[in-house]
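Shown here: the complex without one of its protein chains, the others still in place.
Note that the chains are named A and B in the order they appear, and that numbering of residues resets to 1 at the start of each chain.
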Amino acid sequence: MILKRPFFWLILVISGLFVYLPLRGHDVPLREDLVLVAIAIILASNLNLMIGYTGYVNFGHIVFYGLGGYIGFYLTSERGWNLALAALAAGVAVSLFALLFGLGILRLRGAYFALATIGILEAVRAFVANFNPWGRSTGMYLSFEAYKVLGGAQRALWTDYYFIIFVMALSLILSLRIKISKFGLGLFAIRENEDAAAVLGVNTTVYKAVVYSVSAFLPAVAGVLMFYKNGMIDPFVAFEFMLSLEGIVMLMLGGQGSVTGAALGAGMYERLRSTLLTSPKLSDFHLVIAGGLLLIVVLFAPGGLIGWLYRLVPRSQKVIE
Amino acid sequence: MSGIFASMLDGLLIGSIYGLAAMGLSLIWGVMNVINLTHGAMIALGMFGTYLLYSALTTSPYLLLLPIIGGGLILGIVVYWIAIHWVIGRPMLMSLLSTFAINMMIIGTGTALWSTSPYNVNFSLPGLTIGEYTFTGNHIAAASAAVVIALALQLFLSKTRPGKAIRAVTDNREAAELMGISSTTVLALAFGMGIALAAASGALVSTLFPFTILSGAVYQLKSFVVTVLAGLGKPFGALVAGMLLGLLEGVVTPFIAVSWIPLIEFALFVVVLVAFPKGIFGKAAS
Partner (left out) sequence: MTALLEIRDVSKRFGGLLAVSHVSFSLNEGEILGLIGPNGAGKTTLFNVVNGIHKSDGGSITFNGHDITRISPYKVVQLGLARTHQIVQPLTNMSVLENVTVGACFGREQLGLHAAQAVAREVLEQVGLQDRADTLARFLTIAGKKRLEVARALAARPKLLLLDEVLAGLNPTEVAQMIELVRGIRNRGIGVLMIEHLMQAVMSLSDRIVVLNFGQKLAEGRPEEVANNPQVIEAYLGDSNIAEKLTERN
């Protein structure tokens, strides 16, 4: 029962803090900092379902975020849809897209699968850059009507923020729920030895397709909310390959396979990134430092922070999910 | 009709550079089952290396290929020892990430040094006119250089001892070691050669188009497409597949806006990956 897990309550407490702290002082800069962390956590923890749980490295994960962003943007800005409904619709649409393509590319193993995910990301970006209704390579700007529905830009952005925190909490709870379920056990078996898992009775084709599809849903919703907040979208910011890779870096840093690892890695990396990008001297070196960090983790601590903790204190595995 | 024909031939020429670049990727992948994510950055370094040498020495960029290839070889061996050697036996994700880390560091440094404004190597060879078709001299020279390098690689692999050692290790690393071949030396050499090929293709591109430190990314993606089309372990197959890709681009460009080409290429890429796991021509790595 998930309610018995202390970690579940920790998720609720942290989400509560994410809502309360900026709200208390009406602190917009803090909110903006936290929203980036929240988005990173959403992306990393859903990516973890594929990489950490199932052992399939998805290099094109950001395509779900971007595609969701575009669908949601189009529905709210051009069609006047309610934000929540648009987010839901985008999530469902992108999950179906993932299911469809997943059934094709999940036959591939290892690096071939990773490359195929890059192919899909690039193909979708190229398509969107040519797609008229979505503004082709210039993209779209949010019509101001879209904010008016939620009470004007200022209030809309706060509501949007709460929504994002809600999605963050959902992502973490979903990760936890899957981890302690039979479905999760099947995924871990696939990760450890896919052929043995099949012989043991796991319907690997269906399991992989389902987790791929599920891992697309919340990032798509997050995409809707984030681009709504930003007020604009174009193929380059929506389908940034670097963001996809940074998701993997976050998982490596924090420790792939654990819920805490994904969240911690996302949080730490996002803070590092923001600090570097806003410092006048260091912003050029953001990539160099991030690259160096990644190299050190890969060479010396491939289990990431949580992996290191698990080895140091084996009993921590029971509490820190 | 003549427009398409000219476009196709030109595409074939440019495609030979795609092939050269892909050879670098394919060699490393085939020999040590590592997908080199520094490939694009190394192509860009080849571009900048040529620019710097050309600015300093003003000799023909085609002569500069020699130091570029030499430099690439050395740089590749260094990178092998920093990032690749330690992750050879481990899951492929590790080498993907270690090479990507190096890539990030190169791109970061390059952006700091050279920003994102375009650079140029201002060197033009006179064009060649046959009947009603005119071909840019640089395109012909670049294609010729690519083919020459490819042939040299093929000869190296089939006739020289180190080359044969590389093929042995590609086939079966354990067996090669049992035969007394130091696989570490071979892997370092192969990686160095892969980087040298990438740098060489970058050098050739620098004579054709303006470039920035980010320009290598496009060629890296094309290299993936070409490698997957050709299958692994066949460097010459990569050259041919590259030319085919260039040809395809040449055929399509007169009819469709350039912006559709990436979509066609990537859709093709995914389809080939799923439908032909061994490449259209060749064998897949384990």
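The criterion applied here is as follows: a residue touches a chain if its C-beta (ideal position, glycine included) is under 8 Å from a C-beta of that chain, and two chains touch if they have at least 3 such contacts.
All values derive from a computational prediction rather than experimental measurement.
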Missing chain: touched chains present in the view: A
Touch with the omitted chain, as defined above, among A:Ile11, A:Ala111, A:Ile173 or A:Ala189: A:Ala189
Touching the absent chain when the full complex is considered, from A:Asn82, A:Ser181, A:Thr278 or A:Ser316: A:Ser181
Touching the absent chain when the full complex is considered, from A:Ile2, A:Leu21 or A:Leu200: A:Leu200
Interface residues of subunit A (partner: the chain not displayed): 180-182, 185-186, 188-189, 192-193, 195-204
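In this section, only the chains that are shown with their structure count from here on.
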Averaged-CA centre spacing for the pair subunit B and subunit A, given as whole angstrom: 32
Of subunit B, residues touching subunit A in the complex: 35, 82-83, 86-87, 90, 92-94, 96-98, 100-105, 107-109, 111-112, 221, 224, 228, 257, 259-263, 266-267, 269-270, 273-274, 277, 284
Touch list for subunit A against partner subunit B, complex: 51, 57, 104-105, 107-108, 110-112, 114-116, 118-120, 122-123, 125-127, 129-130, 136-137, 245, 248-249, 252, 284-292, 294-295, 298-299, 302
